[in-house]
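Structure incoming, see below.
What follows is part of the complex, with its chains left where they were.
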Amino acid sequence: MSDKVNAPFLRNAWYQAAWQEELDSGILARTIMNEPLVFFRDADGKVGCVEDRCCHRGAPLSHGKVVENGLQCGYHGLVFNAQGKCVEIPGQDNIPPAAQVRSRPVVQRQEFIWVWMGDPALADESKIVDYPIHDDPKKYPHRKATMPIKINYIMMIDNLMDLTHLGYVHTKTIGGNPKAHVNADMETARTENGARYIRWMMDALPPPTYVKGAGFKGRIDRWQEFEYIVPGSVRQWSGALDVGRGARENREQDGGFHLMLYHGITPETENTSFYFWSAANGYRQDEPNATEELYQEVYPTFVEDVVIMEGQQARLDAEPDRPLLAIKADNALTHARRAFQKALDEERASMPQAAE
Amino acid sequence: MSDKVNAPFLRNAWYQAAWQEELDSGILARTIMNEPLVFFRDADGKVGCVEDRCCHRGAPLSHGKVVENGLQCGYHGLVFNAQGKCVEIPGQDNIPPAAQVRSRPVVQRQEFIWVWMGDPALADESKIVDYPIHDDPKKYPHRKATMPIKINYIMMIDNLMDLTHLGYVHTKTIGGNPKAHVNADMETARTENGARYIRWMMDALPPPTYVKGAGFKGRIDRWQEFEYIVPGSVRQWSGALDVGRGARENREQDGGFHLMLYHGITPETENTSFYFWSAANGYRQDEPNATEELYQEVYPTFVEDVVIMEGQQARLDAEPDRPLLAIKADNALTHARRAFQKALDEERASMPQAAE
């Protein structure tokens, strides 16, 4: 059962490989689904992705440098283009057809670097998750982070689609009163390519982060909206308005607290992942300090998650077949797992030879 | 043969899990016999021990906190009592029977926390090793330590039941002249539940530690008494009196050197253990400095043992089936091994299904 232990890799999907700024130095080595890859920005600014292993003697291409016609191996100088084809071999004129390394489709969009880890023929760019928040830095100034975590990628999705942990893991930050979260009013739903839920805590006390961010003086109507998109993306809108402003009817009002979070989880191995996230300040947009403070609040909150989940991962890895106990609060998480499992089943049905 | 390589686990026995002070913060995570356990002191001060893995999603319970009715998981707030029964699940009223984690019998006594690693029905508290030294801190002021060591637990017992190493490993501290130890007068005996020996070095030069401790000016009659109690305890009385005071007839005299040591060895894994020890100052009881100095003398001595034994363990693990060569000086060690083996054989005969 994929809802208990490490979920297998879904191949035919776009995964976030990096933030675009991580390629500023030209070359980035990153292992995804156990494949050592090297991402590079060529002389024209276009992004390429090839395996991080030269076909000549096996040296990691990430030790090389970008030259005019591609990525040059730092050992003996062979040059490869973004399609992985060797275009230069020092000391000889002819380039044999075998002089080639594997390449992966890659797209830069909305500050993300996306990579396709399955059949290249199926790499449809229209299926890349849309995140317009990054297109509007005036309305949504934001900061980003990349955290390597020792957690299976879908285990991390479980955490994001489960908000009852807020009151226990995050007591010092966004948590507030545990019972408020557990007893909140929740609407969950399957979507075409994932799952979604929204929690309402009406007439609640604002937690410290919210007070710091939006200056609430009294009680608030508070919501948390999470949308999971298979396999590794979660878009979050956490917000609040003063009681009496009609939050439930219209959340898009000025003056409240609006935190837009993007969570991207990409499998490095079966039980390690990259956790990419961006946090957008949708409440005091003209104050760079507010964006920085938001980041400084969110960062330790996510570290709290990672600490307990890495402990959890170690326990599950030690006894992977031992059953777990579902409780009522696992409702939204179960929706998300089902959406993932459906995509996995479809992939396996369509290309059984690729099943692991 | 259990006298050559890593001894297997004896299950039906009390093992020292911690010193009582290690639970002062309320919660202690410790792996014993490959089982991740969490020890906690509940709101009434009673000690509990359960597995360090929540039955809900596998998170380590040691990341949680003690609440009024038990130990609360730090992830989603489930609460467990000392018997491992779940007594609270946030968000739901009924608690299913499967909401339970494994527990272990645990006893706090004479500054020790003891845990029973076998069949709970056989956990007889009267079999816990008695150590009255800890009951009389006026006569025996003492200090304690916990050392994690990369050594099989019975390999460490070998070291304690073998005193010929003193002159070679501990030349700078308690060792003194190697030949004196090797040629000492030794009495060894099996006991009901272990082995015992006493060595006499008559008319000997006092080693540096003894001179520092008891101010000897001339030659001494010196003894070392070691009693092994299966599986992991060794009680030691090392002492000396000036020559001519009749040490052999009556050791319980004032004015000499009396060092009472308790050694407790508990298996963490097949080849790592916890080495708990306490050192009691039985010679200058009114001087807290003397107790502290004793501790500061003993500590590096035991580090000397650990350093060479961790090297030994690595060698034996690399070639576990290669024979070793017994020598005459292994006499007492052999007695101790036989006592352990007898207990192991009895356990296996009584519950063959538990044999490893």
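The first chain written gets the first letter, and so on, giving A and B; residue counts start at 1 in each chain.
What we mean here is this: a contact is a pair of C-beta atoms (placed from the backbone, for glycine too) under 8 Å apart; a residue touches a chain by one contact, two chains touch by 3 or more.
Note that this is a predicted model, so its numbers are computed, not measured.
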Beyond the 2 chains sitting in the coordinates, how many copies does the whole assembly comprise in total? 3
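Operating definition for what follows: only the chains that are shown with their structure count from here on.
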From the mean C-alpha coordinate of chain A to that of chain B, what's the distance rounded to whole Å? 48
Could you please specify the touching residues of chain B with respect to chain A in the complex? 36, 52-53, 55-60, 62-64, 72-78, 89-92, 96, 98-99
The chain A residues in contact with chain B across the complex are 158, 162, 164-165, 167-169, 178-179, 182-183, 307-309, 311-312, 314-316, 318-319, 324-325, 327-329
